[in-house]
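These notes are about the structure you will find just below.
Omission of a single protein chain aside, the complex is shown with its protein chains in their original locations.
On to subunit A.
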Amino acid sequence: MAQHALERLMRKIEGQEWLDRPGHTLEHGYAFVQNVFGLSQRPVRRFLHGVWFGHPLHPALTDVPIGSWTTALVLDTMGAGKGRREREGYQRAARRAVGLGVVGALGAAVTGLTDWQYTHDYARRLGLVHGALNAVALGLYTWSWWERRRERHGRGRLAAMLGYPLVAVSGYLGGGLTFRHLVGADQSEQEADRLLQPRDFTPVLRANELQEGTPRRVEACGVGVLLVRSNGQIHALGETCPHLGGPLSQGWLRDGSIVCPWHGSAFDLETGESQNGPAIAPAPRFQARVRDGRIEVRRVPPVVSAPPGSALTRQQEMPVQPPRPRQREMQP
């Protein structure tokens, strides 16, 4: 029953259109702060989104407050009804746990806000409520810590008891953001293509139609491929952004990477690696070469640690037919 009630709550929140305006106001404000303090620049973004981590940073950090505050709840319960001296030990430990949770929650708040600003409609509304609930809980736990420090443990326990259900509900909504709306997951269409098409070099465009610095979208075996000529060399990547599926061919080039027009994720043209987030996953790579004045592409199989001799390794090592001497040259 509780499960259905929570799911209904989630759907209800997703339908609240009036949340869009405060959401955008918050985003504008945060954007300004980020731009004034240079937080929108590459290294900071990389850190806050968790690109260096290979996984969104926010969900990992949320374990700190949830774990610490659960610990505090356990310690509070255990301390109750004990003798005075023993109780003091529990109280001290509970205070530390609450304090650690507050610090962790601040980190989760910053990373969460940074991820949230690049979400769309339903996820955006859900994320706003998730953040607001957590902000209230953080306030309650900060108050709890303060009261505990001044030896007013009764009030401290009360504040923690009020905050805990909020954290629990909000955690559920946060789960919805990941599992229902796939925030932080790899959403690139090409990655979803398990057949890894096109397996063999497929002609897609006349080489003279691709101009230096102007990204283009082509299709090969029904797969959208982005073609970019940069410094004379032709690069090919998956055309939809792994973050929310933005059209990379409508983006622009910045310092040797292609930038998604929607949320500014930059991908290295050579490796497809994400440079700054919000996209964490790399853009799928394709090989490109020019034959008879036409650009041909094929999918680069993802490098996985498959045991030697396995089907996958063989597929990667298989020569491209017809066998010709080294097919590396990609220059026109």
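Points to keep in mind about this one:
Going forward, a residue touches a chain if its C-beta (ideal position, glycine included) is under 8 Å from a C-beta of that chain, and two chains touch if they have at least 3 such contacts; residues count from 1.
Methods note: contacts and distances are computed from a predicted model.
According to UniProt, the chain absent from the figure is "Hemerythrin-like domain-containing protein", selected among "ABC transporter permease", "DNA-directed DNA polymerase", "Chemotaxis protein" or "Hemerythrin-like domain-containing protein". The residue from A:R11, A:H55, A:R206 or A:R254 that touches the chain not shown here is A:R254. For the chain left out of this panel, the touching residue among A:D121, A:E151 or A:E219 is A:D121. Against the chain not shown here, subunit A presents residues 24, 27-28, 31-32, 35-38, 40, 117-118, 120-121, 124, 246, 250-254, 261-264.
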